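A protein chain is absent from this complex, but the other protein chains hold their places.
By written order: A, B and C. Residues from 1 in each chain.
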Amino acid sequence: MQHFESDYLEGAHPLIMERLSATNMEKTPGYTVDVYCDEARRKICKACGCPDAEVHFLVGGTQTNSTVIDALLRPYEGVVAAQTGHINQHEAGAIEAGGHKVLPIPHEEGKINAASLRSYLEGFFADEAYTHMVNPGMVYLSHPTEYGTLYTRTELEDIAAVCHDYKLPLFLDGARLGYGLAASNTDITLETIASTCDVFYIGGTKVGALFGEAVVFPRPGIVKQFVSIAKQHGALLAKGRLLGIQFSTLFTDGLYLKISRHAILMAERLRKTLEEKGYEFFIRPQTNQLFIVLPAEKAEKLGREVGFSVWEKHNDGRTVIRLATSWATKEEDIDTLIGLL
Amino acid sequence: MQHFESDYLEGAHPLIMERLSATNMEKTPGYTVDVYCDEARRKICKACGCPDAEVHFLVGGTQTNSTVIDALLRPYEGVVAAQTGHINQHEAGAIEAGGHKVLPIPHEEGKINAASLRSYLEGFFADEAYTHMVNPGMVYLSHPTEYGTLYTRTELEDIAAVCHDYKLPLFLDGARLGYGLAASNTDITLETIASTCDVFYIGGTKVGALFGEAVVFPRPGIVKQFVSIAKQHGALLAKGRLLGIQFSTLFTDGLYLKISRHAILMAERLRKTLEEKGYEFFIRPQTNQLFIVLPAEKAEKLGREVGFSVWEKHNDGRTVIRLATSWATKEEDIDTLIGLL
Amino acid sequence: MQHFESDYLEGAHPLIMERLSATNMEKTPGYTVDVYCDEARRKICKACGCPDAEVHFLVGGTQTNSTVIDALLRPYEGVVAAQTGHINQHEAGAIEAGGHKVLPIPHEEGKINAASLRSYLEGFFADEAYTHMVNPGMVYLSHPTEYGTLYTRTELEDIAAVCHDYKLPLFLDGARLGYGLAASNTDITLETIASTCDVFYIGGTKVGALFGEAVVFPRPGIVKQFVSIAKQHGALLAKGRLLGIQFSTLFTDGLYLKISRHAILMAERLRKTLEEKGYEFFIRPQTNQLFIVLPAEKAEKLGREVGFSVWEKHNDGRTVIRLATSWATKEEDIDTLIGLL
Partner (left out) sequence: MQHFESDYLEGAHPLIMERLSATNMEKTPGYTVDVYCDEARRKICKACGCPDAEVHFLVGGTQTNSTVIDALLRPYEGVVAAQTGHINQHEAGAIEAGGHKVLPIPHEEGKINAASLRSYLEGFFADEAYTHMVNPGMVYLSHPTEYGTLYTRTELEDIAAVCHDYKLPLFLDGARLGYGLAASNTDITLETIASTCDVFYIGGTKVGALFGEAVVFPRPGIVKQFVSIAKQHGALLAKGRLLGIQFSTLFTDGLYLKISRHAILMAERLRKTLEEKGYEFFIRPQTNQLFIVLPAEKAEKLGREVGFSVWEKHNDGRTVIRLATSWATKEEDIDTLIGLL
């Protein structure tokens, strides 16, 4: 059985495991105020090109989204997101549990765009009754999106310009950020993101870490006492150094990008084969997630030998499945998979 | 200037004002445990044909919606509603403030239907990841809807049947219930509603009262200590008897239906004229709200002499406006309005 | 049976009922943006000596407390209050429902004091772990307190000075404010309150209105879009003018103070008799609430002829009861009560 269900099937990159073991019996203060977290912060600031950035380490994606969103919104404000945004679909109401509505706007392949964002905002504030409605208080996007698609630098800057016009902070969910940065045809770098977004996170869980997300506020001072909001969310890890060690390792010698690039290369080999064999893509693959459309019986047959995610029903009754590569995908597993297709 | 902006422009029906004045200096206990509330409860139970119903009196609609919904849902559950439902649009996030997501489903003229509800529920629970998503925990509908449209008895029963299959309580928002019950072509009565819904409310604010909504649980015991949840929502009126007196008056000698019927007759006169003069309806009028589509300049011109609500932009750029009649609309005001059209 | 259970047993002052009736069939816009609300706002601003104050009209006390507190606090902040504060005891968790902890500090006869407040704040911020705790974000006090006691001007200014040092907004719950302003030995006026507090409310429900509380922000701009937070709390009355008419009447020709003074005079007559007859006061009466300690059997006997509130068990097993006068208390009812004591 080959497993391509997701990009978080394995543990951590071996260098991380080594460093966790090597430091295991050291004693450090808790709650991310230790030398390893500071070391990781410095490296991340440098990689983002913003030496004064405020960096926080949280454990998982849903937790990070709800903590950041609660930190930025006032009670009557909501977060604008693609209908398909993770916060709108797969977080069991974590955002609403904080009292905030997700305000869905249309998307294309998981991406929002500046024009529809502006149109929504114009319409909203033109409504005489807008004070009786949930006010847009920030904008959320994911890069790569839940469909593995990518924003271009221009698209991102255009969205940021709209946010700027309406004084809305822009939040980028980077749960799979590595796979976006390492993609073959992207003009977006960490520096791009740091200069256009008000807050974003660098995903560790899906990109080489056991767990962990690094939240970056490129321009500090936006949120007061973020650490208290994280604590309130149960998001402050007691042995915080585990996060520092992991992110420090990922941001040493370009490891984060290097292992992300591997996942992309594996995905591209897979994409090429799928194309050659005439498989139909649900969405043109750009990163490490490949969505293909299969007749139900074919999906079932393939499912006996290959693990994948059943994504949704296509509107013609066929099944959309997702195959995901990761930093840990082995060349020979791709070979085997290709043999089975 | 004629005013047709809404159905809550005036105070209360004169009989209510009289009775409030007549009882003004009486002393009663607070918080809806007084003889007038009990009197109103008995009359409402009788009108609903369910002698054991549990009846609570709250002040306003948004408050009632959020209190009832919080009372019924578990933390990870949301409330299924039409995209256009009041709770999804015009309550400034009151539902989300209670920690719950509104789960919008498609609508036709403000109405959900049994088929799309069932389809949504089937799809939801077929998703392997449903425990990571906000679970549908109840169904909300408004009758009349925000567009003044009405369910038929069959439609309501079909929706109730789906709810029953999925063990979801059905909640009917009756902020304008009188205008629904008094409509010309409806087969829905208070008894119908009481026998199909798990909880609903009889709107007073828009139908003859100064304020007030009577929440009815036809089969008691569904919610424990509803009064505490109301108190927590700031929805328990100190001088609760004001609600009892108003609803007791409304449910004496059929006043509630009688004054509602007047609004319908006024709306029908208006509709007839609008039809004759070739106005285009945005939605076929069924109750006391009339939505018409006007070119922007015409809307502006009319707006100088008639107060109405600007509802939304039509997709062709014209303006959708709403004219509302009410229990208080005077024959001569309709005459004047007709002259201006 | 004589009734002294509370100060909200009757309806409204007759002048209010008259004006509500006189304006009943007028048409006004909803949600407190009408001429009567504006009229009331102007009168309140004048009475407070702050022409630029921001004034909002809400329906009840619990609702007002939770709305104001949610408007002022960030997620990890709580509200400092006397252990006996209404928000800590009798609001069914309305403050916690908004996500905020009530941080109780010691009190004397229901009053907090500047020294213990400062001591609490010093201790709090001296704790290394304070970011892991609920941070004090504002201070709440009630005037008169839940025990009918009053702050002096100096006491209030001292508390405000501490709040100022720690940059904490000071919120005064004036559910019974009239009875405090009209007390015999007070040096606190509306102007005093407006110049020392950041937000307070003028209680209507217990002082002559059918319902209603006027929230005053003496220096506007502290809270953005308060109206949206009120709407979210279900606290925005559709027929908002009912509040405007009531408060405009209460603030015409000094009615608010005049009727409050009546309650004080009634309470003072009652106090004098109780003293003469040797009743033991639980707390020295200052306003319209009289707390006396009775043996259980005596309380029971009195309870057959007089309605009162059972307040708490005294620590010696006797019962503490409360007798309340109000704007509506009749001279002859006091006579009758005195005869029964």
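Definition applied: a residue touches a chain if its C-beta (ideal position, glycine included) is under 8 Å from a C-beta of that chain, and two chains touch if they have at least 3 such contacts.
Bear in mind that the values here come from a model prediction, so they are computed numbers and not experimental data.
Touch with the chain omitted from the figure is made, among C:71, C:92 or C:182, by C:92. For the chain missing from the display, the contacting residue among C:2, C:131, C:152 or C:336 is C:131, taking the whole complex into account. Checked against the hidden chain, the listed residues A:239, A:269 or A:314 yield one contact partner: A:239.
When the whole complex is considered, the residue among B:8, B:57, B:76 or B:217 that touches the unshown chain is B:76. Counting over the whole complex, chain B has residues 31, 70-71, 74-76, 98-99, 131-132, 135, 224-225, 227-229, 231-232, 236 touching the chain that is not drawn. Of the residues in chain C, those that touch the hidden partner chain are 75-78, 89-93, 96-97, 99-102, 123, 128-129, 131-134, 310, 313.
Within the entire complex, the positions of chain A that touch the omitted partner chain are 3, 5-6, 8-12, 14, 17, 20-21, 23-30, 59-64, 66-67, 91-94, 97-98, 205-206, 210-211, 228-229, 231-239, 242, 328.
Just so we're on the same page, only the chains that are shown with their structure count from here on.
Chain centres here are C-alpha means, and the one lying farthest from chain C is A. Per-chain CA centroids place chain B at a distance of 33 Å from chain C. Centroid to centroid, with C-alpha atoms defining each point, chain A and chain C lie 49 Å apart.
In chain B, the residues touching two or more other chains are 91-93, 97.
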